[in-house]
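Report on the structure given below.
Every protein chain but one is kept in place in this view of the complex.
And now, subunit A:
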Amino acid sequence: MFGLYCIVTLPDQVVLVYPFLSGRLEEEARTDTPPLYRAHGWAALLRVTGLLQSRYDAIDKLTAIPTDRQRVLKAWVVTHPQYVYWQGLDSLAAPLVYLNFNNEALAYASLSAFITKYLHDFFLKDNAAVIQEYLAVFGLLTAFVDPLLGQHLTQTGFVPELYAIPWFLTMFTHVFPLHKIFHLWDALLLEDSGFPLCVGVAILQQLRDRLLQFGFNECILLFSDMPDINMEAVVVESLRVQALTPRSVLHREHAPPSEHSRPGRLEGPPLPLAELRQLRLPRLAAAELIEWSRRPGPSQVCVLDVRPADEYPFITFQRGCFPGAVHAPPGSLLTEDGQLVPGPAADAVRAAKGQVMCVVGGRNAAAVKQTSEGLLALGFPRVCTLHRGVEALREAQALQVPSS
């Protein structure tokens, strides 16, 4: 990793530059981050660059303000007038201040870059919409990855608002000791702002056996005094969760602008927060469904088309369905009490268990909800619904008329 960045020291200046292609840096960091180089390695991953010292020196850190803080925190607050100091910002700064104990300018620059990348708008004075969206997506991801645990937590009333705010607002620094944070952030800094959601799910999964046995009272007390967590296992599991999860499942309207153009964004007008919070399962973007279905190797997605027969391609002029889709109109897959109806649709679904199971609907939103939530209740993992339904596939010209 060392050698991939340089620190140029001029009189009164520290300039961080990267003489090599940044891709090399990520590659090296993925293998290992030697503690000795962590401070600069992290700064490089965060693309911290430029005349850090003079920029930092120019910030007024001495004039008293009502919420006075340590210098690095104060510098951040002063230079980000659109944001406010939130309890937890101190925890968030701790790893960076610790690593850069003799280089406040670098600590400040790294903190600024970190917040821009991972906590965009979390420190708005009224950040309720940002945090609530984040927690709602976290709940959806939990149900997607681990349906049994996700449903248990929902039914118990142990909702993310009760335990996960300090996790995400401080990127876990409020809940774990520094040495574990170093290990976690080594991995986190290589990923984008959706990755912490995967970390959250990995933590829940490590405590899974206990959580499944616990009721509400035990759950809140368990997390008030965070049990010992094997961080190495969490990192491995987080990366696995991320690899198994289409990007659109992690879609957030409040994602940082730098991520807006990435694949996996759900197009169209945003779902109001109240409706997002009503969802039990995440949505998948048509473009991603198409991309995943074309991946080489064993099939990774199973599409369930729940349009009733009169909307289905054989009869109406709205012709076509997604290649390989299982036709599962209401009543054909699930009974009234939520059991699988023996038949071809059930066989196909059973055979595809573990794949991304994407429920596609037409005009009838209730059928999508009933089928997807029915599969969730039966413990099928990775269930999602197609964002904007069959129309999105039609626009993408991904519908085919069955040959028969």
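Convention: contacts are C-beta pairs under 8 Å (C-beta built on N, C-alpha and C of every residue); 3 or more make two chains touch, one makes a residue touch a chain; residues count from 1.
Throughout what follows, contacts and distances are computed from a predicted model.
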Protein name (UniProt record) of the chain left out of view, among "Putative zinc finger MYND domain-containing protein 12", "E2 ubiquitin-conjugating enzyme", "Ras-related protein Rab-2" or "Nuclear pore complex protein Nup85": "Ras-related protein Rab-2"
Residue, one of A:178, A:221, A:365 or A:401, that touches the chain absent here: A:221
Among A:25, A:39, A:111 or A:169, the residue in touch with the chain that has been omitted: A:169
Absent-chain interface as seen on subunit A, which is shown: 84, 86-88, 90-91, 125-128, 131-132, 161-163, 165-166, 169-170, 174, 217, 220-221, 223-224
